[in-house]
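The complex is shown incomplete by one protein chain, all other protein chains being positioned as in the whole.
Right after this comes chain A.
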Amino acid sequence: MKPNNKIALFLVSLLLGSMVTVQFSTVHSRPKQQDAAAVTTGDYVQLTAEMAKERERQNFFYSEIANLEAQIAGYKGKQGDRKELVKQMAEELEKVKREAGQTQVNGDGIIITIEDDLDAVATYGTENQVFLDAALYQTVNYLNGHDAQAISINGHRIVSFSTIRSISKYNHQINTQTISSDKIVIKAVGNIEQMKVGLYANRLKDAFFQMGKGFEITDVKDGSLEIPPFERAVEFKYAQPEGDKKL
């Protein structure tokens, strides 16, 4: 064999050897990385739970994207007519305000009158009136659970951040404003029958009776029941809207 041929064979073999080694180290570096990953991420149960959580988050974001896309499509559809767009946005703002309890609401509903009852006072006294806040809170809870759409107590609108508080048996506050406990009037707009069923089924009348109070319900079916708006603006100082911070 000529020396040239030997050199060619040697060089090609050298190149092949290097190629094989590079391929070998490339292929065998993969399992090491996987092992390291397995050690740091913990066991499979945790991984599965994390994956389920991530999938849930992903679904949530997909639905949010779909909602926003639908909203954008709605805006784009009305882009040609600026007035229509403004009108739609105003309607949405009004809807949001209504849902947040920032606007006055009228409609059918019930009026609950809670006032001193002579028989009740004679039987139980007035000592239990210190627990009036709990009974009022329960009443609001049952009304909300039975199709009430707007509630007020003595003219103070009840919303998600309303407060109902008894400081003593003579001193009661709604939305941090003192109310007279002589006569408490709860107005609720909503499904009359459902609300009455909820109140009667839960024996609220008995609860108030034990505090020396009578509990009367009056229907208003002519749509004249008025619920005032929540009296103060809410500043979201600590709560942030959902967005990047959730990610």
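To be clear about the criterion, a contact is a pair of C-beta atoms (placed from the backbone, for glycine too) under 8 Å apart; a residue touches a chain by one contact, two chains touch by 3 or more; residues count from 1.
The working rule: contacts and distances are computed from a predicted model.
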item: Identity of the absent chain, which is to be given by its UniProt protein name, from "Small basic family protein", "DNA-binding transcriptional regulator, ArsR family", "glycine dehydrogenase (aminomethyl-transferring)" or "Heme exporter protein B"; value: "Small basic family protein"
item: Touch list for chain A against the chain that is not drawn; value: 1-2, 4-27, 29-30
